[in-house]
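Every protein chain of the complex appears in place save one, which is left out.
Chain nomenclature is as follows: A and B, assigned in order of appearance, with residue numbering initiated at 1 for each chain independently.
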Amino acid sequence: MKRNFLAGILASVMGLSLLAGCGSGGKNTGASAETPAPTATAAAPATAAPQKTPAPLPEEDSPKTERALANEITIGIAQDFDSLDPHHMTAAGTKEVMFNVYEGLVKPSSDGELIPAVASEVSKSEDGLTYTFTLRPDVKFHNGDPVTMDDVVYSIERRRNGEDAEAKLAALDIISSLTPDADGRTLTVTLSEPSNEFLAYVMNAYIIPAEYSLLETAPVGTGPYKFVSRAAQDNLVLERFADYWGTPGKLDKVTYKILENSEGLVLGLQSGALDLVAHLAADQTRQLSIADFDIAQGSMNLVQALYLNNAEKPFDDVRVRQALCYAIDKQMVIDLAFDGYGIPLGTSMFPSFGKYYDQSLTDYYSYDPAAAKALLAEAGYPDGFDMTITVPSNYAPHVNTAEVLVELLREVGINVTVLPVDWSTWLSDVYGARQFQSTITGLTSDNMTARKLLERFGSDAGNNFTNYSNEEYDRILSEAITETDDAEQTAMYRLLERNLTENAANVYLQDMADLVAVRHGLTGLDFYPLYVLDVSTLYWA
Amino acid sequence: MKYALKRVGMLLVTMLLVSFLTFLAFQLVSGDPVRTMLGTEATEAQIAALRSELGLDRPFFVRYFDWLCGFFTGNLGTSFSYRQPVWDLISSKLEITLLLSLISFILITVTSIPLGVLSYQWVGGPMDWVRTAFNQLCMAVPPFFTGILISWFFGIALRVFTPGDFPGLHTNPAGALRYLFFAAVCLSIPRAAMTVRMMRSTVISEMNKAYVRTAISRGNDRRTVLMAHVLKNSLVSVVTFLGQTMAELVGGSVVVEQVFGIPGLGRLLVTSISHRDYPVVQTLVVILAFWVVLAGTLADLVNQYIDPRLRLGGAV
Partner (left out) sequence: MRKRINGYLLAGLFLTAALLLMTLVGAFHTPYSPTAMSGADKFLPPSLAHLFGTDNFGRDIFSRVLKGTGTTLTIALATVLIGAVVGTCVGAVTGYFGGLADDILMRLNDALTAFPSILLALLIIGLVGPGKYNVVLALGIVFIPSFARVTRTAFAALRDVNYITSARLMGAGSARILLVHALPNTLRTLLPALTIGFNNAVLAEASMSFLGIGVTPPDASLGYMLSEAQGMFTAAPWYAVCTGSVIALLVFGVGLIGEGMQALDREVD
């Protein structure tokens, strides 16, 4: 059992749970070490959202499918991989899959903590400037070679030095030196400034063989599953890695099938082509027969919001932004476009972040069209105005949300045009050039740090696409990121959240529900507070 | 010979024009392959570095010329989003889409020509209304919708094939062909219906021509006249139409491949456009243009065989 194994190594990482960005409060409810639940609720919705609890498994009367007998599964995914090189991959959908293939010195657990992976032990100096990693002795690459200090240093350097522009991870700039010891067992990393989030950054420096150049076509990592083959826009096949250092995977083979058409995924489940599909819309799960599938509910761990360009008229006026907050009924958005699944949010933080998450901000602006109208009138728009919501058209939930917002905003006299654009245009026009009025998207923290969700609203942050600019916010932020005391830092992060809410930086909507359809008989699904799907715990009962 | 040369020349000019227009369109369209590759975490320095690595910071004409040279020397470049040589990426998909188009084309031809002739004979008959209505219905339903109906009925209800699980063309050819057949059916329905309708009106207007009337008034059997002369004369326009159909099938496969989850060129085209993956799109566009011109040429050749008069005029 993976959890027992984790318990065993926890002793060696006492300090880690404090350091880990997400903290131990990552999960409010769900499985504990003693009760291995087949599905865990990543975060208990604080709302009246209907809870679809997985039905008890009728294992006896469901005949095993061909794949169950062969101990393999097929998972349907909606997008192709952007890169199989772990240092080049940026798409969440790619990371979700390759999580099973690559590991860093540390890796996330389903509790939202960082646990040792290629390193067996991590220690941190008093001043927070030096980290020492002890390499695990028995780690092998999928090609059979043992992991050496050279590989580790190479992997971190590749993400740090920028010789390969794509692999460069700016967050690793705080490393001032990497010093392996003589016998190649421990690595000492010195930082230029203290950082509570350093381990979360190092997590993304996945360990690959030194000077290995075939990552795109024949990826080699250290994870529980190894790469077998890939056919572009068709499938990717993984196989259990027998020499895995930790608890090996239970399934022999995992095939990912790429079907961009969302109806294709539902059809694939019904036809028996697929065993598991994550991130389904509530409307899609309606079409699946309860006799064949369990619907597990987790959370997407993202902040879905109507992001406003704070530099653009009329959203440069705080009253207008507040008016939008009053005019939009989050629960109605969730009910209409998401069948009630989803956790309303009031700021740029979601419940998986436990202590960092300030629940009281959710209802800071309760639905009040009259207040919205009054604010609009005060701001000089008694008759409302016209606005555009740019949405990435490849993602139906955001488009559906936009449709509901059109209706809600019409009530207060705001006339909305929805502009669906493709992902590439969205990235360059909205995210890059900041040429937009408002947009709907979901922002995540791909390294499990609360900081990631807040840092982008600093006025000079490169990814501050909403152009939020607030002096007080900048001041608290700069203090918070170098603060080494955890309690102090947490308090500051919560202040930042409050600042975003009070100034109505954006219209925060919800943390979307992650609905996963799982074929009867397939068990062991574990939700992470991160956009990953761990296949190593899955097995046919 | 002169005809062949003229055709090849036309083909080259068309392909050159098409590739240039596409290159130009991508120059003007918003969206950026580098940003798409680097995602939301990219810094400006990274974007600039990767852009120059890919040679995207060079002037428009230099890049086009470079692509053109590569194309003629057999170097199609490397896909941005798949990071593998374009030809490796395309070749396996090309066979699938060609096969899909071929099956659809055969389906269209073998159903529409006989039905077209029959539908003439039914003109004025009691069931003509029903047949016309049915034909019109087939023309009106978008392929993505028939695709869903067919998947439900044959895939989920009857389990004749497994939607979402396209078997490899080389590992399981029979399974792959069966899978493609259902996709081909929904691709061919509207086109076959259009061909029938077209055939029917051509036959009707041909039958009204003076030579037919004369032939019939001279005591020839109506059916013989139809088979011997009218059919042959109507075939010319039908073949031209089928040529266009063949050309459009590859484009039409875009939607059908999405619905059925077939890893073919159409799907690749859509994602490559949305990823701004120029090397792939450029190559696909040229292949498709080649296909369209080829289909037109084939239709011409067949027509010249049917009606030797066309040969002399060298109609283009």
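In this section, a contact is a pair of C-beta atoms (placed from the backbone, for glycine too) under 8 Å apart; a residue touches a chain by one contact, two chains touch by 3 or more.
This structure is a prediction, so every number in the text was calculated from the model and none was measured.
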Candidate in contact with the missing chain, chosen from B:L68, B:M139 or B:I216: B:M139
Among B:V29, B:A45, B:L118 or B:V160, residue touching the chain not depicted: B:V29
Touching residue (missing chain; options A:V228, A:A371 or A:V418): A:V418
Contacting the left-out chain in the complete assembly, out of B:L180, B:I273 or B:A299: B:I273
Chain not shown: contacting residue from A:L105, A:A337 or A:I440: A:A337
For chain A, residues in touch with the removed chain: 262-263, 283-284, 286-287, 332, 335-337, 339, 393-394, 396, 399-400, 402-404, 406-407, 417-422, 425
For chain B, residues in touch with the removed chain: 10, 13-15, 17-18, 21-22, 25, 28-31, 124, 132-133, 136-137, 139-145, 148, 152, 190, 194, 197-198, 201, 204-205, 208, 244, 247-248, 250-252, 254-255, 258, 269-270, 273, 285, 288-289, 292-293
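We adopt the following convention: only the chains that are shown with their structure count from here on.
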Approximate Å spacing (C-alpha centroids) for the pair chain A, chain B: 41
Chain A partner contacts - residues on chain B that touch it in the complex: 29-33, 35-46, 49-50, 53, 81-84, 89, 92-93, 148, 151-152, 155-156, 159, 162-166, 258-261, 263, 267-268, 271, 273-276
Contacting residues of chain A [partner chain B, same complex]: 74, 76, 80, 82-83, 85, 88, 90-91, 162, 165-166, 168, 170, 216-217, 231-234, 257, 259-261, 263-265, 267-274, 394, 421-425, 427-429, 431-432, 446, 462-463
